[in-house]
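Of the protein chains in this complex, one is absent; all others appear in place.
Going by the order they are written in, the chains are A and B; count residues from 1 in each one.
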Amino acid sequence: MTAKKKKPREYLRDGPDFTGAPLHEKLSETWRDGPGLIGWIKSVDHKSIGKRYLVTAMVFLALGGVLAALMRLQLSGAEQEIIGPDRYNQIFTMHGTTMMFLFAVPVMDAMAIYLVPLMLGTRNTAFPRLNAFSYWMYLAGGSLLWVAFVLNIGPDAGWFSYTPLSGPEYSLGKRIDVWAQMVTFTEVAALAVAVSLTATILKKRAPGMTLARMPIFVWSILVVSLMVIFSMPSVATASGMLLSDRLVGTQFYNSYEYGDSLLWQHLFWFFGHPEVYIIFLPAAGFVSEIVQAYTGRRTFGYTAIVLALCATGLLAFGLWVHHMFTTGLPRLGYAFYTAASMAVAIPAGIQIFCWIATIWTGRPRFMVPLLWVIGFIVTFVIGGLSGVMLASVPLDLQVHDTYFVVAHFHYVLIGGAVFPLLGAITYWFPKFAGRLMSERLGRIGFWLSFLSFHATFFPMHIVGLQGMPRRVYTYPAGMGWETFNLISSIGAVVFAASVALFAVNMLLSLRKGERAADNPWGAPGLEWATASPPAPYNFAHIPIVADNSPLWNEERPVAYGLRVEDREMIVTTAVEAWPDVREPSPEPTAWPLIAALATTVLFVASIFTPWALVIGAPPVAAALVAWFWPKRHHEGEPVIE
Amino acid sequence: MTSEPQFTTDLEPLPTHAFGHRSLTWWGIVAFFLIEGTAFAVAIAAYFYLMNQDQAWPPPPFLPPDLLAGTLFTVLMLLSEVPNTIAKKAAEHEDLKPVRRMLIAASLIGLALMILRAFEFASLNVLWYQNAYGSVVWLLLVLHTAHIATDWVDTLVLTALMHTKHVSGRKFVDCAENAVYWRFVWLTWLPIYALIYWLPRLAG
Partner (left out) sequence: MKRAAPLLLVLCGAGCGGSQSVAGRDGVQGALIGGLFDVFLWTTAAVYLFVLAYLALALVRGRRHRRDRAGAQGEPAAQAERIWHIGLIAFAGATALILAGLTVATWLTDRALAEAGDAAPLEIEVIGHQWWWEVRYQDPVASRIVRTANELHLPAGRAAHITLKSTDVIHSLWIPNLAGKQDLIPGRIADLSLHPLRTGVFRAQCAEFCGLQHARMALDVTVETPAEFARWYDAQLVPPPAPTGGAALAGFALFQNRQCASCHAVAGTPASGMVAPDLSHVASRRTIAAGTLPTTRDNLMAWVADPQAVKPGNNMPKVPLTEAELAALGAYLETLK
């Protein structure tokens, strides 16, 4: 071996002799983001990236919400022409695309990036630079979509862009290319996060945190990350094929040249159905965490809930055809997808049962997050049950592509994911910000949201049954739809106001909220063992875990001996979480941003010429090489034989 | 509720790098296998889907691809596993000399493969825009070429790295993982080779 044998150097380490304030000082120095804008850009801290992700996703929620308000304005009465068909089609496409790709999935990623390392008792994610890269890709994709929309080249073929409508013949111009490339951006971002989170969850857990002691939220993120890994390549490949049909004349979806437009539907929904559980399962994870914090008992049925999460994740890959019941595939196949779709109701029901049982047998404190959970149950179950109706082929033949479906998915998306999300933000806000959100504003906001939500979306079931198709920019008078649509529109205005109130509450509390203790709710998870907000290094000493409610124990065992002047983290074994290796963790760097910029140039240019793939590749490769090129101070210690 | 920490476990004796599933890099690589493997699976599923839409495959008057270039490519690919295994073993023993030699060999093989690949494209007997059959065959080949190219660049960079003074235990881990990645690249090639070159002959 030619590497010079160095004398083992003594490194400064944490431990019984080095703890408390001096340790805090040193560790902060090591783990802090650099100063100023440059420091902000170079940050690889999961908390900074998580917050960035969260704020960006909330901005997209507001943007998507404004579009929803425009649609409701247009639909508030019959025969309205406030918005023409061309703009309307862009608006509903942008609304769906923004909400699904730029809000719902990223916002769950945001919460996971922030919370998972804290819940696991570690200092950062497994691949922090990949996280940073992911954020920049997400920002670039979202910006691309919205800049295009402002320039009137916003996509207009719906959030699932069926071919041949979205193909080269029926969608001229660049609108669909923008959409497809935005999909690529967000898929790259989501995949990067999924890889990082999977590795974090499997290899960065606190010593002693076996898989069976993981918080349920972390389980949900593990399941979702694996779902992302297996579903997103499908839509990325499919949208790549769509782009190449449009740009270089391939014939994948052209039925006159041996292609087939249903191929698109299969590939899209093979991703699209898992996608909805990718949104829902983290929300279910929030609920499990909130419920135990506010009832003072561990969530009832830990094992059952974990199995339910895994079962949902598996089943999700066998359901996609239920979005295609009206395409005329063989009846026998449909029967299978009906049964499979119904089967997902079992794990969903198990979770509902366990949450209510937790409330029943616990000592609930009816604070705002728990209110959101109750509102979630009342609302989500309606959406789930309408989902069961849709899973029945004959019923779906009637209500497919009507407002009944629109009602279904807003019940499950908003009731099932946004309500828990708002509860979760309220719950973890003290961790994010060091201050509590206003309970009073929160309560008002909750009731306002809850009531106006139902006013907005319940009537949609009825107009759907009365025959109103979705994606219509206007409708004739005299169909019996006007009153319900007007109620929906009024409800939507109030609902938007209540979401805005939530945002106001966040902003006010950020500056004026009551200062939060480390564990204001007496919750059992490790994230509450950190300061509020956590120090840059999260944990001064790595906690050791003996069950799945560590903070409800008297003991606080810790592991020690990590280097303090360099970023070092431990790697534990995948199942038992034995401490195994000490590995360095990357320093802040701008290379993820530069790599993301190079990739952005490549992707955007490839909308205009396929040669961009050739010309744009070397800069991307160069940026990646620079990213991974070893840095001096990264030298490890001499190998210990 | 909060009480003072009890110091129970000292982490200092732990090693600072490890191979295989003990290293984070390995998990990252496996995750990327899964992603890319899924993308291949999707492309292969698309191939079968389109094939089942039509009786004749390839659609007349197109001929199946010529075998020579693709078969040579496959043979070279399989042979490349020899230096690859040697490199992996050597990296795991942190034995720099053979690692350097095998990396150079792998770089040269990569170059040869890229050249052969160009001939493969020329022997497909169909262009990507002529029909969906052509499109999907090109898709498979382009996807795989992207992987060859990526790994080739990766190997070149590693070769350069291992000839600098940056060599450290963790770099050996990278070499070992690069070897694992190469296995993935040639393993995925085998079904694609069968699909592109043999299925149209057997089904046609």
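Here is the rule we go by: contacts are C-beta pairs under 8 Å (C-beta built on N, C-alpha and C of every residue); 3 or more make two chains touch, one makes a residue touch a chain.
From a predicted model like this one, the values you see are computed outputs, not experimental measurements.
Although it is left out of the displayed model, the omitted chain contacts the following shown chains in the full complex: A. Touch with the chain that is not drawn comes from one residue among A:S28, A:N152, A:T326 or A:T609, which is A:T326. The residue from A:S288, A:T402, A:N505 or A:S606 that touches the chain not shown here is A:T402.
Although one chain is not drawn, the whole complex shows that of A:A206, A:L262, A:I542 or A:V558 it is A:L262 that touches it.
Among the residues A:L130, A:L243 or A:I382, only A:I382 touches the chain that is left out of the figure. Although one chain is hidden here, its contacts on chain A can still be listed: residues 84-86, 89, 157-158, 162, 164-165, 169-170, 255-256, 260-262, 295-298, 300-301, 304, 326-328, 331, 334-335, 338-339, 342-343, 345-346, 349-350, 352-354, 356-357, 359-366, 374, 377-378, 381-382, 385-386, 388-389, 392-402, 461-462, 465-467, 469-476, 479-480, 483-484, 522, 524, 552.
In the analysis below, only the chains that are shown with their structure count from here on.
The touching residues of chain A, when paired with chain B in their complex, are 1-3, 13, 15-16, 19, 126-127, 130, 191, 194-195, 198-199, 202-203, 207, 229-230, 232-234, 236-238, 241, 244-245, 248-252, 254, 257-260, 263, 266-267, 270, 518-519, 522, 529, 541-542, 544, 551, 554-562, 570-571, 573-574, 579-584, 621, 625, 628-630, 634-637, 639-640.
Those residues of chain B that touch chain A in the complex are listed here as 1-18, 21-24, 27-28, 31-32, 34-36, 38-39, 42-43, 46, 49-50, 53-54, 59, 94-96, 128-136, 138-139, 153, 157, 161, 166-171.
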